[in-house]
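Note that one protein chain is taken out, while the other chains of the complex remain in position.
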Amino acid sequence: MAFKEILLNMGPQHPSTHGVLRLKVALDNEVVMKVTPVLGYLHRGMEKLFENRTYQQITPLTDRFDYLAAISNNLGYLLAVEKLMGIEVPKRAQYIRVIFTELQRLASHLAWVGFFANDIGAMSVLLYGFIEREDILEIFEEYSGARLTVHAFRVGGVPTDINDKIIDMINTFILKLPKRIADIETLLTGNRIWKHRTIGVGVISPEDAISLGLTGPSLRSTGIKWDIRKDIPYSSYQDFQFEVPTSANGDLYDRYVLRLEEIKQSMRIIRQALDTLPQGETLTKVPRVLKIAPGEVFHSIEAPKGELGFYIKSNGTDKPERVKMKSPSFINMQSLETMCLGNLFADIVAVLGSLDIVLGEIDK
Amino acid sequence: MIEKLENYPLLKQVYQNLENRFAGALLGATFEKDELCVTADRSNLISILEFLKNDNGFNALNDMVGLDNMNTKKEGEKRFTILYLLYRFPGSARIRIKVDIDENETLPSIYSLYRASDWAEREIYDMFGLNFSGHPGLTRIYMPDEFKDFPLRKDFPLEGK
Amino acid sequence: MAMMIFIFFAVLSVITAVLIITQKNPMHSVLYLAFSVLSVSGLFFTLQADFLGAIQIIVYAGGIVVLYVFVIIIINLNQLVPEKRKLFPRFFITAVPLVLIIEIFYVFYKKIKTGSDISIVAESMKIENLSKMLLTDYVIPFEVASVLLLAVLIGSLVIARKELKNDTK
Partner (left out) sequence: MSNSLAADLIIPIIKIIIVGLFPLIMVMVMVWLERRVVAFIQLRLGPNRVGFQGILQPIVDAIKLFFKEDITHTGVDKVLFNISPVLVLFSSILAFCFIPLGGTMQIGTYNLNFWVAESPVGLLLIIGISSISVFGVIFGGWSSNSKYPLLGALRSVVQILSYEIPVAFSVLSIIFFSQSMNMIDIVNRQKDAGIWYGFMLPVSFVIFWISVVAETNRAPFDLPEAESELVAGFHTEYSGIKFAYFYMAEYAHMVLASSLAVVLFFGGWLPPFPNVAALSFLHVIPGFVWYLLKIMFFLYLFIWIRGTFPRYRFDELVRLAWKWLIPLSLLNILVIAFVRSFA
């Protein structure tokens, strides 16, 4: 008279699979026996598309990968292209790029805190996160005219300089944000239910994390200090002072605390970048039709969700031979089953939320 | 090209270790844009990766990339290339292993070395139709199971039939 | 008026009781069991035995029948399968209702002889009297019943535990 194993299909239409993801879950009563993600519901063949677009045309398309952090995708792709061409980006453009990618990191992390809390049932936090994210999106709109798919950078720099109005907006936002973060911390960090739900759940060991290729805050929560901004600096990150927060337990609570800490560090970087913004050009001269000599390059950046890498192979024409994207969500998603096994059904949702996945990036 | 390695003591050391261990077995090596790329043969791929992982500390697989060289390959070269991008904590060094493979050949799966290769190999199988022997569940990852073609091959049509 | 309501509940409880055993689907049986229990509690109310009626709802409708439902879901019993039973259980199954029927007739017989009315029933069903009786005159049966329940509890735990071991480990 034992309870038979239940096979449950979560998704592709399910409130908390963060998009069109399907999970095949095997449950023994409420205990998770097996989780198999089924991908491909949002597959758009981006990599094939890239092979038939010029280098400049690809830049706005990268916005569509991780649509919650479009600017980071721009930056990752452009840095790879620039490395392949061997162009040096002006210092002022590099700083502007840093400011916007860090703002994007704030937006992504704020949205993450909201989604994650909503997955665990604290629905107010979602809107607290979103109301601040709204301010960031307004800054983007002021700068580029778009809110979500921003297309903020170009090959060789940034298209327009930032003006005083944008700097003012950023400054007011930076002043406002700590209060909202304090609100979120009051609601969650000390809450007993929150602690019950997150401490000791979705634990992954450092060895497993490395073997599974986990990156980003999830990796740092296991105690491995690995942040590409620090270890292989790009786009002038070496000029700024910031900490790489780590913690030891590798559970959901650590990931949450880490991300809040990263928000604070990002604000620090933005403040420094605004204070020391150098004068000068924002865009180097780049030929209108980019023809890149045959060669190959791999460059990765620290996107909000983890390591975002682009492998580009050129063939001498104005279109790339192959663009391969190493998307952090795709890699992080592999560790879902390792984190979920033996936990309860409700924890799948929490773990999935903690991984910070975006289906646009997983399915490419 | 390899001479530029002088400025990168860690990579230089790794390269020398590889040279010593697999004296004649390495098919070539390049060092471009700060990236070391070693070409290996299908037969000694696993032993090279094992050596890199266990003795040189390349403990993480960053990504696997499949390439279809149909339009660029010279006569007698194999059609596909698989790249293994490796990574090491700590030390932040990267190395790229390149293996050429033809359509009907299979590569050994490296799932036993790097669990991250699970989905990466499935993706290459899905997109290029290349097989990996010893993979725990080599099924299509993006395209539907009943799909016949391999989208990232260069001869996949861009428009409808 | 009170008599009408009594008859209504009495007929209802008999009908639902019959429906319990004629249903093919065990879940429907349980539904009618719940209705039957509720109509019996209605009988208690018309007899002014409010306490018994309330207890009937809480313990039987709210507790035991729900546990039946639980068990049916867990063992996934969709259809009743006719079963070949041995002689002794067969005898047991027929004997118990028979004894009950004999008892009912005996009570009727006594009632006709002595005569009785609802007020006596109501008097003895008051909470004060009931609790006094339970803790004085009937204290031994009361305690024995609780020991029985404890035994059932432990027994079910033992059975469930064994299953779990075979299943997962």
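In this document, chain identifiers A, B and C correspond to the written order of the chains, with residue numbering beginning at 1 in each.
The criterion applied here is as follows: contacts are C-beta pairs under 8 Å (C-beta built on N, C-alpha and C of every residue); 3 or more make two chains touch, one makes a residue touch a chain.
Fair warning: this is a prediction, and the values are worked out from it, not measured in the lab.
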item: Displayed chains contacted by the hidden chain, counting the whole assembly; value: A, C
item: Options A:87, A:146, A:277 or A:344, residue touching the unrepresented chain; value: A:344
item: Residue of A:21, A:117 or A:203 touching the missing chain in the full complex; value: A:117
item: Absent-chain contact - pick from C:73, C:96, C:135 or C:149; value: C:73
item: Subunit A residues touching the omitted chain (full complex); value: 6, 8, 14-16, 27, 30, 117-124, 126-128, 131, 187-188, 191, 193-194, 196-197, 344-349
item: Chain not shown, touching residues in subunit C; value: 25, 27-28, 31, 34, 38, 50-51, 53-55, 57-58, 61-63, 65-66, 69-70, 73, 127
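Throughout what follows, only the chains that are shown with their structure count from here on.
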item: Distance from the mean Cα position of subunit C to that of subunit B, given in whole angstrom; value: 72
item: Junction residues of subunit A - those touching two or more other chains; value: none
item: Multi-chain contact sites of subunit C, meaning residues that touch two or more partners; value: none
item: Touch list for subunit B against partner subunit A, complex; value: 32-33, 35, 37, 59-63, 65-68, 71-72, 83, 85, 89-90, 92, 94, 96, 114-116, 118-119, 127, 140-144, 151-152, 156, 158
item: In the complex with subunit B, residue positions of subunit A that touch it; value: 39-40, 43, 45, 47-48, 52, 83-84, 86, 208, 210-213, 224-226, 231-232, 295-298, 300, 307, 309, 311, 313, 315, 321-322, 324, 326, 330-331, 333-334, 363-364
